[in-house]
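Right after this comes chain A.
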Amino acid sequence: MKIQTERILEIEGLKKVYDGKPVLNGVDLTIHRGEVAVVIGPSGCGKTTLLKCINGLETHQEGVVRFGGKILGDGGLKWTLARQKIGMVFQSYDLFPHMTVMDNVMLGPVQVQKRPAAEVREQALELLERVGLSDRQKDFPRQLSGGQKQRIAIVRALCMNPELMLFDEVTASLDPEMVREVLDVMLGLARQGMTMLIVTHEMEFAKAAADRVIFMDEGVITEESEAREFFKSPRTERAKRFLNTFYFD
Partner candidate 1 sequence: MAFNWDFIIKFLPNYGMATLLTIRLAAFGILLSVLLGVSCSLVLYFRVRVVGAIVRGYIELSRNTPLLIQLFFLYYGIPKLGILISSHACAIIGLTFLGGGYMAEAFRSGLESVSKAQLESGLSIGLNSFQMTRFVIFPQALSVAVPALGANCIFLIKETSVMSIIAIQDLMSLTKELIGMYYNTVETLTILVICYLLLLLPVSFLFLFIERRLRYAEFGL
Partner candidate 2 sequence: MQNSGFDVLLSLNNMRRLMQGLGVTLEIALISVMISIFLGVVYGLIMTTKNRAVYGLCRLYLEAFRIIPILVWLFLLFFGSALAFGSDLDGLLVSVIVFSMWGTAEMGDIVRGAVQSIPIHQRQSAEALGLRRIQVYRHVIIPQAVRRFVPAAINLVTRMIKTTSLVVFVGVTEILRVGKQIIEFNMMKNPMASFWIYAFIFIIYFILCYPISKFSKRLEAKWEC
């Protein structure tokens, strides 16, 4: 277990109702700087909503989200500012189809952060190099495979120099042979000490990368433990059953 450092994200009593149905039902969660936390749980348990509440893509009704000690949203830290420090990668990549790879990556840093284009380009190239795609900078998204698109989406988020990265089932719509190339990139990030909150169904990846596993069910966190411990002996019956669905024997 890593040494406990500064708390980067604190969530208290988060509640969200959607169409009269509670999606998040009082979530408490703290993430420390440099930590890799993996959120797992059955579909519809509120994992994606939780991530979207952290960068304000969804609004919550009750509770607070603090980032670096500041409350996010109304009256607190502005979303446009918070989003520069919180990167997010989506299941469906969602690159901008009308822009080249390089333009996709440079849009945020240049337009939002107003950084000089030359400097951003240099950093972007470095990041593209790191994910093995520096030769694709002039391509359009439609010319890339799913795995390549997803790696670009990660670079697009990284180029903003975020302090926290959110990953929302980023391998869920990829062909099996492309899952690995994306997970490798994420594993690399984890080893470099990037703070990450990851929603995934890749149990082997969670085992390898996670410091902590967070199990969600019906809008609440029902179990939270060190990764190795969680996979060896989950405490709750629900988590046990959930893990069993991944094995055929």
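One rule holds for everything that comes next: a residue touches a chain if its C-beta (ideal position, glycine included) is under 8 Å from a C-beta of that chain, and two chains touch if they have at least 3 such contacts; residues count from 1.
If you want to know what made the cut, all candidates are chains of the complex that A comes from, given by their letters.
Small disclaimer: the values here were computed from a predicted structure and weren't measured.
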In-complex contact partner of chain A, selected from candidates 1 or 2
1
Within the complex, candidate 1 is touched by chain A residues 52, 55-57, 79-81, 83-84, 86-88, 90, 92-98, 107-108, 111-113, 140-143, 156-157, 160
